[in-house]
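Yeah, one chain of the complex is gone here, protein chain that is, but the others are all in their spots.
Chain lettering (A, B and C) follows the sequence in which the chains are written, and residue indices restart at 1 in each chain.
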């Protein structure tokens, strides 16, 4: 089921950009979790359009309605159904896209696959689909935030921008685990303020040229106990990689040392063990928090590359659905850089992976004890 | 089922490095495919130890036995069970590992997860597990090599090394789709011979120092029809990323422009459409063969980063299973660079992803036609 | 995902009896299928309450809204999201059930499992959940009704009552495949009119006594090509059995000769083969349309036993959530016999199984041809 993610704690998303609504069904949520629509809304507000002057001005408040799965403010173990009505529809605004394929969008491939496509705003391939992911991720984050079954204080997930175009935050500025306030301090969600200022300037500049830019998000997770992740195919980093590459506009994933690690020697790269604070720790973290696909208790650190937004306000060569050469003028509302709004989405997907893997780990290892 | 990969065409692997055997069960194989053990053996021979002087001297011929699923030389639609006996076992060689955690191996995390581990040669976390993947991948490759249902001439998958340590093949040398002969020409499996020579020299040098190095594999696939890959979670690149990050020692994945794409503008990055040879093509391929998670008929191009082998023939700081500080001297047979032997494994996983996605695509789109 | 049924063509249902709504998400639907809300509504109308004088008088029109997955009247390959608002809610009507467990309902087991339950009208365990199944089944039935890929004229599924309480339709009266009109001719959905009249009388009689009765549904399917069903666990009858036992109030399933077959000899029971009308046929159909778990092209014939409705308008002994003995007076609107309304649900589940199995069969056997 390709619209479903997760095995034990799963989300199924549905909906198109300009259909009646988008939504999600979450299965496997533990019962008795206190939950309000406001908690989900808070995460949706972090991804919604129109939240700052560097993102798309599309005006949608993306108001979530919880239709099922709660009783007197708590989850019941039943599926949680959430719905967000699509508000800002512009009939006619997408007429040209009916017959022409936008370059580097999914128009052509959806047409080739299904022989039909909802061309309005990208239809199912629109990033509006991620609303359902963020809503489900809000629940997963809440679960992880509780003092956890392994005795920890709760898991914190923090994603933020390290790069926009050729602007990079200095590595030393990101050494400490950033606070949520630091990340949310600017519209661009880079916790290093001088870099953030440059990024914002760059985004405004390319927007004024009708162009767009890509960027990189780093995500860190602390508080994960050792043991999450499954040999051999469902390694924690494998499922994180899948989660990230399932997001629109992503082109790469790396964990720990990543591609730079490929240029190292084993003697430099290995994370030596020591006992610290009464438990087994590594002295360095080039592994990025997993070894053999299983969490080792260190911070999980990974990065995700996003390509520049495919929509540019320029005329581009393309073909129509009959294969005839034509030009298409990009128009309308778009994000000159999607990466800042992708921060809560990356966090949501990370939370979904972790809750699911935690349940899977416990099912095999903590139910029957020998 | 974490030891199983694929939904319709799936492989389940089993076995430990120093147990009786390793093996795989393939489910969902189309019936009537002519298949011999020799065809599977040929791929296993590409990954087996001892094949050249730059890989581990462990001597195993890794002889495959097909136990089920064939009848008179053809598949029957029943599960194909394949087994490789472990031959080169050295009782006692791993005694020290029983109590000590090797840095950057899976010893500690397996112990933390399961409370028990088969310490001999890494047990289940050993790269010997990939024998089952390669055996299954050999079947998938054979299926893909046939003239295909979309009318194509068959799919070709070619993986090869682009980097070892800080040695990189020049991009222009890899512009053309390399032939198998070019890749297999050297033990290092880089089709650019001058670079290959340097790589071999470097690997021998680090080996002589008891050290190891990492590297990067590029994989290209041609002949893939448009339409493979599923919205929204099971995008083709998401499943490829998962497949690659499920391999031992991998730290990163990127498709098309990858991390470099994050530093580009939309106007540079977009792949413009044209009609060429009677079908819709892109003029460039920064997308790497997929758009919106679905193949667009261009070459699929991705890269995988491998860290340096964790086993180094040096004394390293670590802890034992009681948490006490100790030293561990790496010893024995190891690969100073696993990347050349990973080439057939990357190809195998790619083939598994593609056959599975092809079946999934056809199931939804080509059974009932409206 | 326990709220999801099917592997390639799947439905996820959500919603509680007295929550805001109930609904379903269908994944894997072939694209370009013409589909209207009216077609789904027609099936919902067959299961809705208040449709006749022998079923519950709960007044709900169960109006379906399609929120996603359609474009200009056709499916797009995207998930189809359907929603039915709950209308006839009676705050306070269920207060007594908050603290007391109704006998032979799911109150106690949900409480034991989840530690919380939505007690209003049975919450998630209510038969209102089957609205989503019927909506999804309506789509599956439409797919099956088309001239099919195996060259057939379309598949027809017909369920009907053979027993209510101790009233049984004579076997010879059901020898021919009943028409839909014959089934729908009476509120009780038994195509043998004299028996139907008796059944209706019996249901009215037990209702007047505040009691309830069970019954048996037979389901027949014609037009199924040979080859559907998977060795070895996903036999067609295994998935049908699961589908039926997943319905509220079901206690048994049998296919073909069923339990009576256990009292036969092999020489009487075997279905001998002959060639008829140019294809391989059996002379009898004690197998019920499958052999070795795979359809053989004969009519699929199975029966499902339903227990009497657990709600009776009498005082019954029970315990409260503290375990204290108490009495509970059944009250309110209920079906004295749920079986007539279960007919469209049985058909829906059957259709879901068949479409899913057809896709699975084709994926393995008809994509790559050797």
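We take it that a contact is a pair of C-beta atoms (placed from the backbone, for glycine too) under 8 Å apart; a residue touches a chain by one contact, two chains touch by 3 or more.
Treat the numbers as computed from the prediction; the structure is a model and nothing was measured.
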Original post:
Among C:27, C:43 or C:129, which one is in touch with the chain left out?
Top reply: C:129
Subject >> Per the touch definition above, residue among C:85, C:146, C:204 or C:269 touching the missing chain >> reply: C:269
Subject >> Sole contact to the chain not displayed, among C:119, C:163 or C:220 >> reply: C:163
Original post:
So which of A:2, A:28 or A:191 would be touching the chain we can't see?
Top reply: A:28
Original post:
Which chain B residues touch the hidden chain?
Top reply: 1-4, 7, 10, 12-16, 19-23, 25, 27-28, 31-32, 65-71, 74-81, 83, 110, 113-118, 123-124
Original post:
On chain A, what residues meet the omitted chain?
Top reply: 7-8, 28-34, 74-75, 77-78, 143, 146, 148-149, 231, 355, 358-360, 362-370
**OP:** Write the list of chain C residues that the hidden chain touches.
**Re:** 2-5, 13, 101, 103-106, 108-110, 112-115, 124-125, 129, 163, 165-166, 206, 211-216, 226-235, 237-246, 248, 250-259, 261-275, 278-280, 282-283, 286-288, 290-297, 305-312, 314, 316-319, 323-325, 360-361, 365
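Throughout what follows, only the chains that are shown with their structure count from here on.
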Original post:
Counting in whole Å, what is the centre-to-centre distance of chain A and chain B, each centre being its mean C-alpha position?
Top reply: 26
Original post:
Taking each chain's centre as its mean C-alpha position, how far apart are chain B and chain C in Å?
Top reply: 45
Original post:
Among the residues of chain C, which ones contact at least 2 other chains?
Top reply: 7, 28, 31-32, 74, 77-78
